[in-house]
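Report on the following structure.
Note that this complex is displayed minus one protein chain, with the remaining chains in position.
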Amino acid sequence: MDLAYYFNLAGVTVFAVSGALAAAEKKTHHNDAFSVFFTGFITAIGGGTLRDITLGNYPVSWVSDSNVLWAIFIGFVITIVFPRYLLKMKTGIFLFDTIGIGIYTVIGTRISLLAGVNPFAAAILGMISAVFGGVIRDTLINEVPMIFRKEIYATACLVGAVLYILLERLEVNVEINTAVSAFAVILARIIAVRFNLSLPKFRLPE
Amino acid sequence: MDLAYYFNLAGVTVFAVSGALAAAEKKTHHNDAFSVFFTGFITAIGGGTLRDITLGNYPVSWVSDSNVLWAIFIGFVITIVFPRYLLKMKTGIFLFDTIGIGIYTVIGTRISLLAGVNPFAAAILGMISAVFGGVIRDTLINEVPMIFRKEIYATACLVGAVLYILLERLEVNVEINTAVSAFAVILARIIAVRFNLSLPKFRLPE
Partner (left out) sequence: MDLAYYFNLAGVTVFAVSGALAAAEKKTHHNDAFSVFFTGFITAIGGGTLRDITLGNYPVSWVSDSNVLWAIFIGFVITIVFPRYLLKMKTGIFLFDTIGIGIYTVIGTRISLLAGVNPFAAAILGMISAVFGGVIRDTLINEVPMIFRKEIYATACLVGAVLYILLERLEVNVEINTAVSAFAVILARIIAVRFNLSLPKFRLPE
(Lines give C-alpha, C1' and ligand atoms only; values in the text may rest on other atoms or scores of the structure.)
Protein backbone atom coordinates (compact mmCIF):
# COMPACT_ATOMS: atom_id res chain seq x y z
CA MET A 1 0.00 0.00 0.00
CA ASP A 2 3.05 2.28 0.29
CA LEU A 3 2.86 3.07 -3.39
CA ALA A 4 -0.83 3.97 -3.10
CA TYR A 5 0.10 6.34 -0.26
CA TYR A 6 2.53 8.28 -2.42
CA PHE A 7 0.20 8.23 -5.39
CA ASN A 8 -2.46 9.69 -3.14
CA LEU A 9 -0.12 12.50 -2.05
CA ALA A 10 0.61 13.22 -5.71
CA GLY A 11 -3.14 13.40 -6.31
CA VAL A 12 -3.49 15.86 -3.41
CA THR A 13 -0.86 18.17 -4.92
CA VAL A 14 -2.51 18.00 -8.33
CA PHE A 15 -5.92 18.89 -6.93
CA ALA A 16 -4.42 21.71 -4.86
CA VAL A 17 -2.90 23.18 -8.03
CA SER A 18 -6.22 22.83 -9.86
CA GLY A 19 -8.12 24.58 -7.05
CA ALA A 20 -5.55 27.33 -6.60
CA LEU A 21 -5.49 28.03 -10.33
CA ALA A 22 -9.29 28.07 -10.55
CA ALA A 23 -9.43 30.71 -7.79
CA ALA A 24 -6.63 32.74 -9.37
CA GLU A 25 -8.43 32.72 -12.73
CA LYS A 26 -11.62 34.16 -11.22
CA LYS A 27 -11.22 37.83 -12.10
CA THR A 28 -14.29 39.10 -10.28
CA HIS A 29 -13.02 37.98 -6.88
CA HIS A 30 -10.22 39.26 -4.72
CA ASN A 31 -7.68 36.48 -4.75
CA ASP A 32 -4.93 37.01 -2.26
CA ALA A 33 -2.45 34.34 -1.21
CA PHE A 34 -4.85 33.11 1.46
CA SER A 35 -7.88 32.59 -0.78
CA VAL A 36 -5.76 30.91 -3.45
CA PHE A 37 -4.28 28.56 -0.84
CA PHE A 38 -7.63 27.88 0.82
CA THR A 39 -9.38 27.09 -2.46
CA GLY A 40 -6.58 24.65 -3.29
CA PHE A 41 -6.90 23.14 0.18
CA ILE A 42 -10.68 22.63 -0.09
CA THR A 43 -10.38 21.18 -3.59
CA ALA A 44 -7.72 18.71 -2.46
CA ILE A 45 -9.36 17.48 0.76
CA GLY A 46 -13.08 18.13 0.14
CA GLY A 47 -14.03 14.85 -1.51
CA GLY A 48 -12.03 12.59 0.80
CA THR A 49 -13.20 14.44 3.92
CA LEU A 50 -16.84 14.15 2.87
CA ARG A 51 -16.31 10.42 2.24
CA ASP A 52 -14.68 9.91 5.64
CA ILE A 53 -17.28 11.81 7.68
CA THR A 54 -20.06 9.97 5.82
CA LEU A 55 -18.39 6.67 6.71
CA GLY A 56 -17.53 7.77 10.27
CA ASN A 57 -13.98 6.84 9.24
CA TYR A 58 -11.90 8.76 11.81
CA PRO A 59 -9.39 10.32 11.93
CA VAL A 60 -9.84 12.08 8.59
CA SER A 61 -6.53 11.76 6.73
CA TRP A 62 -5.30 15.38 6.61
CA VAL A 63 -6.12 15.84 10.30
CA SER A 64 -3.82 13.03 11.39
CA ASP A 65 -1.22 13.05 8.62
CA SER A 66 0.48 16.40 8.07
CA ASN A 67 2.06 15.08 4.84
CA VAL A 68 -1.29 15.72 3.18
CA LEU A 69 -1.05 19.38 4.19
CA TRP A 70 2.54 19.59 2.94
CA ALA A 71 1.39 18.12 -0.38
CA ILE A 72 -1.21 20.90 -0.59
CA PHE A 73 1.39 23.49 0.33
CA ILE A 74 3.66 22.24 -2.45
CA GLY A 75 0.75 22.59 -4.88
CA PHE A 76 0.22 26.14 -3.64
CA VAL A 77 3.89 27.04 -4.08
CA ILE A 78 3.91 25.56 -7.59
CA THR A 79 0.90 27.71 -8.49
CA ILE A 80 2.43 30.88 -7.06
CA VAL A 81 5.89 30.34 -8.59
CA PHE A 82 5.06 28.89 -12.00
CA PRO A 83 1.67 30.35 -13.01
CA ARG A 84 2.83 31.23 -16.52
CA TYR A 85 4.15 27.74 -17.05
CA LEU A 86 0.98 26.15 -15.67
CA LEU A 87 -1.25 28.23 -17.91
CA LYS A 88 0.73 27.15 -20.95
CA MET A 89 0.66 23.47 -20.13
CA LYS A 90 -3.14 23.03 -20.21
CA THR A 91 -2.68 19.52 -21.53
CA GLY A 92 -0.29 18.74 -18.70
CA ILE A 93 -2.79 19.95 -16.11
CA PHE A 94 -5.55 17.97 -17.75
CA LEU A 95 -3.37 14.86 -17.54
CA PHE A 96 -2.46 15.49 -13.90
CA ASP A 97 -6.09 16.08 -12.97
CA THR A 98 -7.13 12.95 -14.82
CA ILE A 99 -4.52 10.88 -13.01
CA GLY A 100 -5.70 12.50 -9.77
CA ILE A 101 -9.33 11.48 -10.19
CA GLY A 102 -8.26 7.98 -11.20
CA ILE A 103 -6.27 7.58 -7.98
CA TYR A 104 -8.88 9.22 -5.74
CA THR A 105 -11.71 7.10 -7.18
CA VAL A 106 -9.98 3.80 -6.57
CA ILE A 107 -8.65 4.71 -3.11
CA GLY A 108 -12.07 6.07 -2.13
CA THR A 109 -13.85 2.96 -3.34
CA ARG A 110 -11.41 0.68 -1.51
CA ILE A 111 -11.70 2.62 1.78
CA SER A 112 -15.50 2.47 1.52
CA LEU A 113 -15.51 -1.30 0.88
CA LEU A 114 -13.12 -1.81 3.82
CA ALA A 115 -15.58 0.15 5.98
CA GLY A 116 -18.14 -2.52 5.12
CA VAL A 117 -20.64 -0.49 3.12
CA ASN A 118 -22.86 -1.90 0.40
CA PRO A 119 -21.23 -1.97 -3.08
CA PHE A 120 -23.52 0.68 -4.58
CA ALA A 121 -22.64 3.09 -1.78
CA ALA A 122 -18.94 2.22 -2.24
CA ALA A 123 -19.09 3.15 -5.93
CA ILE A 124 -20.86 6.43 -5.17
CA LEU A 125 -18.43 7.27 -2.34
CA GLY A 126 -15.46 6.45 -4.60
CA MET A 127 -16.80 8.87 -7.19
CA ILE A 128 -17.58 11.49 -4.51
CA SER A 129 -13.98 11.21 -3.21
CA ALA A 130 -12.76 12.16 -6.67
CA VAL A 131 -15.19 14.87 -7.71
CA PHE A 132 -16.66 16.56 -4.64
CA GLY A 133 -13.61 18.68 -3.83
CA GLY A 134 -14.13 20.21 -7.26
CA VAL A 135 -17.86 20.65 -6.65
CA ILE A 136 -17.17 22.58 -3.41
CA ARG A 137 -14.49 24.60 -5.24
CA ASP A 138 -16.98 25.57 -7.95
CA THR A 139 -19.64 26.46 -5.40
CA LEU A 140 -17.19 28.71 -3.51
CA ILE A 141 -16.03 30.55 -6.63
CA ASN A 142 -19.62 30.84 -7.94
CA GLU A 143 -19.14 28.66 -11.02
CA VAL A 144 -21.51 26.03 -12.39
CA PRO A 145 -20.55 22.84 -10.50
CA MET A 146 -18.59 20.41 -12.62
CA ILE A 147 -21.29 17.75 -12.53
CA PHE A 148 -23.37 20.05 -14.79
CA ARG A 149 -20.59 20.63 -17.29
CA LYS A 150 -20.61 19.04 -20.65
CA GLU A 151 -17.65 16.71 -20.49
CA ILE A 152 -17.78 13.23 -19.07
CA TYR A 153 -16.06 13.48 -15.68
CA ALA A 154 -17.90 11.98 -12.73
CA THR A 155 -19.27 9.26 -15.00
CA ALA A 156 -15.71 8.13 -15.78
CA CYS A 157 -15.09 7.85 -12.01
CA LEU A 158 -18.25 5.83 -11.57
CA VAL A 159 -17.12 3.44 -14.31
CA GLY A 160 -13.74 2.94 -12.59
CA ALA A 161 -15.37 2.46 -9.18
CA VAL A 162 -17.76 -0.19 -10.52
CA LEU A 163 -14.89 -1.95 -12.28
CA TYR A 164 -12.87 -1.99 -9.04
CA ILE A 165 -15.78 -3.58 -7.16
CA LEU A 166 -16.35 -6.19 -9.88
CA LEU A 167 -12.68 -7.16 -10.00
CA GLU A 168 -12.59 -7.39 -6.23
CA ARG A 169 -15.53 -9.81 -6.36
CA LEU A 170 -13.53 -11.84 -8.89
CA GLU A 171 -10.73 -11.90 -6.29
CA VAL A 172 -8.26 -10.09 -8.50
CA ASN A 173 -5.09 -9.08 -6.61
CA VAL A 174 -5.60 -5.66 -5.00
CA GLU A 175 -2.54 -3.98 -6.54
CA ILE A 176 -3.49 -5.12 -10.03
CA ASN A 177 -7.09 -4.11 -9.44
CA THR A 178 -6.00 -0.65 -8.24
CA ALA A 179 -3.84 -0.09 -11.30
CA VAL A 180 -6.40 -1.42 -13.79
CA SER A 181 -9.37 0.47 -12.33
CA ALA A 182 -7.51 3.77 -11.99
CA PHE A 183 -6.33 3.33 -15.57
CA ALA A 184 -9.93 2.72 -16.67
CA VAL A 185 -10.97 6.10 -15.21
CA ILE A 186 -8.05 7.79 -16.93
CA LEU A 187 -8.74 6.08 -20.26
CA ALA A 188 -12.48 6.82 -20.17
CA ARG A 189 -11.73 10.47 -19.49
CA ILE A 190 -9.07 10.80 -22.18
CA ILE A 191 -11.25 9.12 -24.79
CA ALA A 192 -14.21 11.34 -23.85
CA VAL A 193 -12.18 14.54 -24.19
CA ARG A 194 -10.23 13.38 -27.27
CA PHE A 195 -13.36 12.48 -29.22
CA ASN A 196 -15.49 15.18 -27.60
CA LEU A 197 -17.91 12.62 -26.22
CA SER A 198 -20.57 13.59 -23.75
CA LEU A 199 -23.62 11.82 -22.45
CA PRO A 200 -26.74 13.01 -24.25
CA LYS A 201 -28.46 15.94 -22.60
CA PHE A 202 -31.67 14.93 -20.93
CA ARG A 203 -34.44 17.06 -22.41
CA LEU A 204 -37.79 17.59 -20.81
CA PRO A 205 -40.73 17.59 -23.23
CA GLU A 206 -41.97 21.13 -23.97
CA MET B 1 -41.50 0.63 12.85
CA ASP B 2 -41.75 -1.48 9.69
CA LEU B 3 -44.34 0.85 8.27
CA ALA B 4 -42.14 3.88 8.98
CA TYR B 5 -39.34 2.13 7.08
CA TYR B 6 -41.42 1.77 3.93
CA PHE B 7 -42.84 5.28 4.30
CA ASN B 8 -39.27 6.53 4.50
CA LEU B 9 -38.33 4.69 1.27
CA ALA B 10 -41.36 6.24 -0.41
CA GLY B 11 -40.13 9.65 0.78
CA VAL B 12 -36.69 8.92 -0.66
CA THR B 13 -38.18 8.14 -4.09
CA VAL B 14 -40.30 11.29 -4.01
CA PHE B 15 -37.32 13.49 -3.16
CA ALA B 16 -35.20 11.80 -5.83
CA VAL B 17 -37.88 12.64 -8.41
CA SER B 18 -38.05 16.23 -7.18
CA GLY B 19 -34.27 16.64 -7.41
CA ALA B 20 -33.97 14.94 -10.79
CA LEU B 21 -36.77 17.10 -12.22
CA ALA B 22 -35.25 20.29 -10.81
CA ALA B 23 -31.95 19.51 -12.53
CA ALA B 24 -33.67 18.58 -15.79
CA GLU B 25 -35.64 21.85 -15.77
CA LYS B 26 -32.45 23.94 -15.48
CA LYS B 27 -31.95 24.95 -19.11
CA THR B 28 -28.63 26.74 -18.64
CA HIS B 29 -26.84 23.60 -17.43
CA HIS B 30 -25.82 20.46 -19.24
CA ASN B 31 -28.04 17.79 -17.77
CA ASP B 32 -27.01 14.33 -18.79
CA ALA B 33 -28.26 11.14 -17.17
CA PHE B 34 -25.52 11.34 -14.54
CA SER B 35 -26.20 14.87 -13.36
CA VAL B 36 -29.96 14.24 -13.26
CA PHE B 37 -29.38 11.09 -11.20
CA PHE B 38 -26.82 12.71 -8.91
CA THR B 39 -29.02 15.74 -8.20
CA GLY B 40 -31.85 13.37 -7.30
CA PHE B 41 -29.48 11.39 -5.09
CA ILE B 42 -28.22 14.46 -3.20
CA THR B 43 -31.76 15.79 -2.74
CA ALA B 44 -32.95 12.46 -1.36
CA ILE B 45 -30.10 11.76 1.06
CA GLY B 46 -28.71 15.25 1.82
CA GLY B 47 -30.90 16.15 4.79
CA GLY B 48 -30.75 12.77 6.50
CA THR B 49 -27.01 12.44 5.96
CA LEU B 50 -26.37 15.88 7.44
CA ARG B 51 -28.54 14.93 10.44
CA ASP B 52 -26.69 11.65 10.96
CA ILE B 53 -23.17 13.08 10.71
CA THR B 54 -24.17 15.91 13.06
CA LEU B 55 -25.43 13.32 15.54
CA GLY B 56 -22.50 10.94 14.95
CA ASN B 57 -25.24 8.43 14.16
CA TYR B 58 -23.32 5.79 12.16
CA PRO B 59 -23.73 4.06 9.80
CA VAL B 60 -25.57 6.64 7.71
CA SER B 61 -28.68 4.92 6.31
CA TRP B 62 -27.92 4.84 2.55
CA VAL B 63 -24.39 3.58 3.24
CA SER B 64 -25.58 0.49 5.06
CA ASP B 65 -28.97 -0.11 3.45
CA SER B 66 -28.88 -0.41 -0.34
CA ASN B 67 -32.70 -0.23 -0.45
CA VAL B 68 -32.34 3.53 -0.05
CA LEU B 69 -30.23 3.63 -3.20
CA TRP B 70 -32.73 1.47 -5.06
CA ALA B 71 -35.50 3.86 -3.99
CA ILE B 72 -33.46 6.71 -5.50
CA PHE B 73 -32.86 4.70 -8.66
CA ILE B 74 -36.60 4.10 -9.00
CA GLY B 75 -37.16 7.85 -8.68
CA PHE B 76 -34.57 8.43 -11.40
CA VAL B 77 -36.19 5.90 -13.73
CA ILE B 78 -39.62 7.45 -13.15
CA THR B 79 -38.20 10.86 -14.07
CA ILE B 80 -36.50 9.57 -17.22
CA VAL B 81 -39.47 7.50 -18.42
CA PHE B 82 -42.43 9.69 -17.49
CA PRO B 83 -41.20 13.30 -17.69
CA ARG B 84 -44.23 14.47 -19.67
CA TYR B 85 -46.58 12.90 -17.17
CA LEU B 86 -44.67 14.34 -14.20
CA LEU B 87 -44.72 17.85 -15.63
CA LYS B 88 -48.47 17.63 -16.08
CA MET B 89 -49.19 16.40 -12.58
CA LYS B 90 -47.74 19.41 -10.72
CA THR B 91 -50.38 18.94 -8.03
CA GLY B 92 -49.42 15.31 -7.71
CA ILE B 93 -45.76 16.20 -7.24
CA PHE B 94 -46.65 18.86 -4.71
CA LEU B 95 -48.63 16.25 -2.77
CA PHE B 96 -45.82 13.70 -2.93
CA ASP B 97 -43.23 16.26 -1.82
CA THR B 98 -45.50 17.38 1.01
CA ILE B 99 -45.97 13.81 2.20
CA GLY B 100 -42.19 13.39 1.88
CA ILE B 101 -41.32 16.30 4.15
CA GLY B 102 -43.95 15.18 6.66
CA ILE B 103 -42.36 11.73 6.88
CA TYR B 104 -38.76 13.00 6.92
CA THR B 105 -39.51 15.57 9.63
CA VAL B 106 -41.04 13.08 12.03
CA ILE B 107 -38.47 10.34 11.41
CA GLY B 108 -35.65 12.87 11.73
CA THR B 109 -37.03 14.25 14.99
CA ARG B 110 -37.49 10.76 16.43
CA ILE B 111 -33.95 9.66 15.50
CA SER B 112 -32.55 12.81 17.07
CA LEU B 113 -34.49 12.31 20.32
CA LEU B 114 -33.34 8.68 20.45
CA ALA B 115 -29.75 9.95 20.11
CA GLY B 116 -30.36 11.85 23.35
CA VAL B 117 -30.11 15.42 22.09
CA ASN B 118 -31.89 18.38 23.68
CA PRO B 119 -35.45 18.94 22.36
CA PHE B 120 -34.66 22.20 20.58
CA ALA B 121 -31.85 20.53 18.67
CA ALA B 122 -34.17 17.59 17.88
CA ALA B 123 -36.76 19.93 16.35
CA ILE B 124 -34.11 21.71 14.27
CA LEU B 125 -32.55 18.41 13.15
CA GLY B 126 -36.00 17.04 12.23
CA MET B 127 -36.59 20.09 10.07
CA ILE B 128 -33.07 19.87 8.58
CA SER B 129 -33.70 16.20 7.67
CA ALA B 130 -36.70 17.31 5.63
CA VAL B 131 -35.44 20.46 3.94
CA PHE B 132 -31.64 20.38 3.65
CA GLY B 133 -31.51 17.96 0.73
CA GLY B 134 -33.50 20.60 -1.15
CA VAL B 135 -31.20 23.37 0.06
CA ILE B 136 -28.12 21.51 -1.27
CA ARG B 137 -29.99 20.79 -4.53
CA ASP B 138 -30.74 24.50 -4.96
CA THR B 139 -27.16 25.47 -4.18
CA LEU B 140 -25.85 22.99 -6.76
CA ILE B 141 -28.18 24.17 -9.53
CA ASN B 142 -27.57 27.84 -8.63
CA GLU B 143 -31.12 28.62 -7.52
CA VAL B 144 -32.19 30.67 -4.51
CA PRO B 145 -32.31 28.15 -1.64
CA MET B 146 -35.82 27.15 -0.67
CA ILE B 147 -35.58 28.66 2.79
CA PHE B 148 -35.63 32.09 1.09
CA ARG B 149 -38.66 31.36 -1.05
CA LYS B 150 -42.01 32.80 -0.33
CA GLU B 151 -44.07 29.81 0.63
CA ILE B 152 -44.18 28.33 4.09
CA TYR B 153 -42.08 25.18 3.89
CA ALA B 154 -39.43 24.70 6.56
CA THR B 155 -41.71 26.41 9.07
CA ALA B 156 -44.35 23.70 8.51
CA CYS B 157 -41.67 21.10 9.29
CA LEU B 158 -40.69 22.94 12.45
CA VAL B 159 -44.34 22.95 13.56
CA GLY B 160 -44.60 19.19 13.04
CA ALA B 161 -41.30 18.53 14.81
CA VAL B 162 -42.35 20.58 17.86
CA LEU B 163 -45.72 18.82 17.92
CA TYR B 164 -43.99 15.41 17.85
CA ILE B 165 -41.80 16.38 20.81
CA LEU B 166 -44.74 17.71 22.81
CA LEU B 167 -46.83 14.59 22.18
CA GLU B 168 -43.89 12.42 23.16
CA ARG B 169 -43.64 14.30 26.45
CA LEU B 170 -47.34 13.58 26.95
CA GLU B 171 -46.49 9.90 26.42
CA VAL B 172 -48.69 9.53 23.36
CA ASN B 173 -48.14 6.19 21.60
CA VAL B 174 -45.30 6.52 19.09
CA GLU B 175 -47.26 5.26 16.05
CA ILE B 176 -50.11 7.66 16.72
CA ASN B 177 -47.65 10.48 17.36
CA THR B 178 -45.84 9.75 14.09
CA ALA B 179 -49.06 9.80 12.10
CA VAL B 180 -50.48 12.90 13.78
CA SER B 181 -47.27 14.96 13.58
CA ALA B 182 -46.54 14.04 9.96
CA PHE B 183 -50.14 14.91 9.15
CA ALA B 184 -49.69 18.28 10.89
CA VAL B 185 -46.76 19.11 8.58
CA ILE B 186 -48.79 18.08 5.55
CA LEU B 187 -51.85 20.04 6.67
CA ALA B 188 -49.85 23.19 7.50
CA ARG B 189 -48.22 23.06 4.08
CA ILE B 190 -51.47 22.45 2.18
CA ILE B 191 -53.29 25.24 4.01
CA ALA B 192 -50.38 27.63 3.39
CA VAL B 193 -50.33 26.93 -0.36
CA ARG B 194 -54.11 26.76 -0.71
CA PHE B 195 -54.69 30.13 0.94
CA ASN B 196 -51.41 31.60 -0.30
CA LEU B 197 -50.20 32.20 3.23
CA SER B 198 -46.65 33.23 3.92
CA LEU B 199 -44.92 34.56 6.97
CA PRO B 200 -44.54 38.34 6.78
CA LYS B 201 -41.33 39.52 5.18
CA PHE B 202 -38.94 40.97 7.70
CA ARG B 203 -38.11 44.49 6.60
CA LEU B 204 -35.14 46.45 7.78
CA PRO B 205 -35.81 50.13 8.43
CA GLU B 206 -34.54 52.35 5.59
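Going by the order they are written in, the chains are A and B; count residues from 1 in each one.
Basically, a residue touches a chain if its C-beta (ideal position, glycine included) is under 8 Å from a C-beta of that chain, and two chains touch if they have at least 3 such contacts.
Model, not experiment: these values are computed from the prediction.
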Exercise. Hey, which of B:V14, B:L55 or B:V68 is the one touching the hidden chain?
Worked result: B:L55
Exercise. Which one, A:F38, A:F94 or A:F183, makes contact with the chain that was left out?
Worked result: A:F38
Problem set entry | Absent-chain contact - pick from B:L21, B:A44 or B:I124 | B:I124
Problem set entry | On chain A, residues whose C-beta touches the chain left out of the figure | 21, 23-26, 28-36, 38-39, 41, 49, 53, 56, 58-60, 62-66, 69, 80, 83-84, 87, 139-142
For this session: Since one chain isn't shown, list which residues of chain B touch it in the complete complex.
Result: 53-56, 117-121, 124-125, 135, 139, 144-145, 147-150, 154-155, 158, 198-205
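We take it that only the chains that are shown with their structure count from here on.
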Exercise. Between chain A and chain B, what's the gap in Å when you average each chain's C-alpha atoms?
Worked result: 29
